[in-house]
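Take this structure first; my questions come after.
Of the protein chains in this complex, one is absent; all others appear in place.
Moving on, here comes chain A:
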Amino acid sequence: MTLVCVKDLHKSFGDLEVLKGVDLDVAPGEVVAIIGRSGSGKSTLLRCLNQLEQHDGGDIEIAGQRLDADAMAPSDLSRNVGMVFQSFNLFPHKTVGENVMLAPVVVRGVDKLEAARVAREVLDKVGMLEKFDAYPAQLSGGQQQRVAIARALAMKPKVLLCDEVTSALDPELVGEVLRVLEALAEEGMTLILVTHEMKFAHDVADRVVFMHHGRIHEQGDPKTLFNHPSTPELKQFISAVL
């Protein structure tokens, strides 16, 4: 059974072909780490999965729903897929609690009491419950990112996409965010992460996908992939980043 099914995905920006036929199946509960050089297409792949970029060719199906941004309302697109960004993107004029409650209330029509209950639950999960009434500007980067994760979780996505979620953080704050993701993985959340944290990919991911020039160049379980890379490109990449 697959939750995310990507077939022959193509995407170009003008003359630049960024994705040149990507196939990827992700099972429910699986944690997939996508690694590769900048420009290899990994972020674009992620952004196609929630239609922030519309693909030019191929098919994406998530939880049996075929993605087509032209034919779908944003509320449909968000039904199964949550996203956490590199730059947090919390809404600055809303408190932590309001950030988390906004989409359930506005998009799903959940009543405020229920939304607040869910917000407390997910904020507790990321260890940010005591900041319920704080504004984003009063939080550290790591705290903002944990709230952003809670905000995505409040919509109860089937799969959570994480786009370099620790890249904008000071080194000492990376750990708190990774621990939250690790806890989510243990709970059985399906995660697809674009990451530069090789240790995290090695320790937490079920599968590591190496992208190179717009294609999946090599993939497999992390131990094998990191210890015995079979392609010269991956060997070179690993020796460059480790």
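Throughout what follows, a contact is a pair of C-beta atoms (placed from the backbone, for glycine too) under 8 Å apart; a residue touches a chain by one contact, two chains touch by 3 or more; residues count from 1.
Basically, contacts and distances are computed from a predicted model.
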Hidden chain of the complex, named as in its UniProt record, picked from "ABC transmembrane type-1 domain-containing protein", "Sarcosine oxidase subunit gamma", "Heme exporter protein B" or "Aminomethyl-transferring glycine dehydrogenase subunit GcvPA": "ABC transmembrane type-1 domain-containing protein"
Options A:Gly82, A:Gly142 or A:Pro222, residue touching the unrepresented chain: A:Gly82
Residue, one of A:Gly14, A:Pro92 or A:Pro171, that touches the chain absent here: A:Pro92
Hidden partner chain, touching residue among A:Leu16, A:Leu113, A:Ala137 or A:Leu242: A:Ala137
Candidate in contact with the missing chain, chosen from A:Ile34, A:Ala103, A:Ala150 or A:Leu178: A:Ala103
On chain A, residues whose C-beta touches the chain left out of the figure: 50, 52, 73-79, 81-83, 85, 87, 89-95, 102-103, 106-108, 134-138, 148, 151-152, 155
